[in-house]
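With one protein chain removed, the remaining protein chains of the complex are shown where they sit.
A and B are the chain letters, set down in written order, and residue numbers restart from 1 in every chain.
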Amino acid sequence: MKKLAKIPLIALLAVLGFFVVTFTIYFFNLDMKATSLLAPYLQKWYDKMEHDHYL
Amino acid sequence: MRDLKYLQYLEDLLQQANNKLIEKAREDGKVCVAYTCENVPEPLLNLDGAVSIRLHAPNTGSMDIATYYMTNLLCEPSRALLERAIEGGFNFADCVITPDGCTMMNRAVENMELLHTMGAGNPNFFHEYMEIAFKNTQNDVNLSVLQCSNHILKPLHEKYGIDISDAAIRKAVAEHNKVCALIRAIGEFRKEANPRITGYEFHVFCLATYVCPKYLLVDILEETLEELKTREPDAKNPWRARVLVVGSEMDDSGFIKLIEEQGAFVCADRFCFGSYPGREPIVLTEDEDALTQVCRHYIQHCQCPRMMSMDKVYGRKQYVADLAKEYGADGVIYEQVKFCDPWAYERTLGSSMLQLDFGYPVLSVDRPYNIASSAGQMRTRVQAFVESIEIKKLQQRGGKA
Partner (left out) sequence: MKTVEKVVNPVKRAGEQSPGKIYDEKLKVRRRREWRGVKDTFYDYTRWLYLMSVLGRFIIVPRNIKGFFRYRWMMSYLFVPHGMDKFTVGLRDEALRIAHTSFNFVIADVTQAIANCFRGDRRVGNDKAYSDKCVITDENSMVTFMMGFDTDKVHTILREVPTMFASNIFHQFNVMHYLDVAQLNGIAGDVCPMPEAEAGISIDDDFCVLGSCAVQNNTTCDGSLMGNGIIAKRLERQYGIPTFQLATPLRHKEPDVLEYAAEEIKQAIAFVEKHTGEKWNWDTYFAAAKRVNFATKCRIAQMEINSTPYPQFFGAAFSLYNDTNYMGNSGRMPAFVDIDKKLLALAEQGYKAKRMYAKEYRHRCIVWGVQPQYVIDMLYWLVQCWGVVPLTDMLSVINTDMIADEDTPENREQAYRDMAMLNMEMIMRNHTHGGYKVLLDELWELCEKMNADIVMMWEHMSCKALTGMHGMFEEQARERGIHIMWVSHDLCDPRVFTRQAIRDQVNSYMRTVMREEPLDPSLENIPDSEAY
């Protein structure tokens, strides 16, 4: 019974945790900051690819 | 070679947009129909009582006022025409017929209309704009017939009483064909190994047929053709290479002259104001009305890059390759007037296909409207091209001169 009573609390904590983490990412723009760090490497990847130029 | 009798006369004539032959036609009571694009069926502008004059602006220098109206981002021909119109250079025109072919030329004429550059004192003066075909289909022929009827024939008849009957169109086509046949016959001499006419001389004669009333040129062309039959070329062939010039609007004979000064003989011309395809005679039959046949001819023979269907896209390159073969060209010069959108793409694809698919050396250049404003750069490009052709020829002969 006690275990069952904890479920809403766990769920609440999980939601709260999800909110804190995602809101922090959202508000401080961490998603885009991480993307901007990744972008130069991706650029190199695409630059290295062989393409069949055809006119 | 001995100078051609009428060359100097026509050179002088072409120094002015409003030339002496136009004045003569006006004295003869002709209606001067100004136009700006090869896609307008010329015979319809040359019905009895009317003459077609394609607008050009020789010796263009400053284009400041036109640049104010259209910015320096539009092609120079469109700005040069507007400038000339504002200066009053086209005051001979009794009407202007403009197809919505390329945007820039269309805008140039719209500016002319809004600025009332022409038609002062002529209550019958009119501007007409027409849609032109995009493809080679019956639907496009139908469109062209309707457009020519609504925007050429009806206004000419209503405003100036021009006879627009089938018989009148057939007569105009016959006269048009006469000029075409003469120009083509003169141009045939360019096929000779040691030709008796230069590309420059030919361009002067051909250009005159666009910018002067044709009926006043027939005698000149006939006499020139006779003269050419006996003209002796120089004993030593002066040409280092034979080139076919392909590209956009070209009413500057100086450009052809510049190419030939570098030793490259311009053996054929596939450009707006040139003889291919513009001087192709129109074959009429009796089993269909003349207007439809004229429209179909213009659609089928049109080599304008604005024609968008792929049969036309591929066909244009094949046409160039066929001409190069027919006239024995060693190479092809693809030219475009700077800022011309249609030819920016056509030149790219054409240059690539003529080299890769047909094996011709290609020089691909953009140019100003008046080559005199940038002759040095162009000379260098052509010189290098001629040398590259010579080297190729040398290599083909195993290095022997």
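The working rule: a residue touches a chain if its C-beta (ideal position, glycine included) is under 8 Å from a C-beta of that chain, and two chains touch if they have at least 3 such contacts.
Everything quoted here is computed from the prediction, not taken from an experiment.
Here the chain not displayed is in touch, across the complete complex, with A, B. The residue touching the chain not shown here, chosen from B:31, B:44, B:57 or B:70, is B:70. Hidden from this view is one chain, which touches chain B at 68-71, 73-75, 78, 100, 102-104, 107-108, 110-111, 114, 129-131, 133-135, 137, 139-140, 142-143, 146-147, 150, 305-306, 308-310, 313-314, 336, 338-339, 341-342, 344-349, 351-352, 364, 366.
Contact residues of chain A toward the unshown chain are 22-23, 26-29, 31-33, 35-36, 38-39, 42-43, 45-46, 49, 51-55.
In this section, only the chains that are shown with their structure count from here on.
Taken together, the chain B residues at the contact with chain A in this complex read 348-349, 352. Of all the residues in chain A, the ones that touch chain B in their complex are 55.
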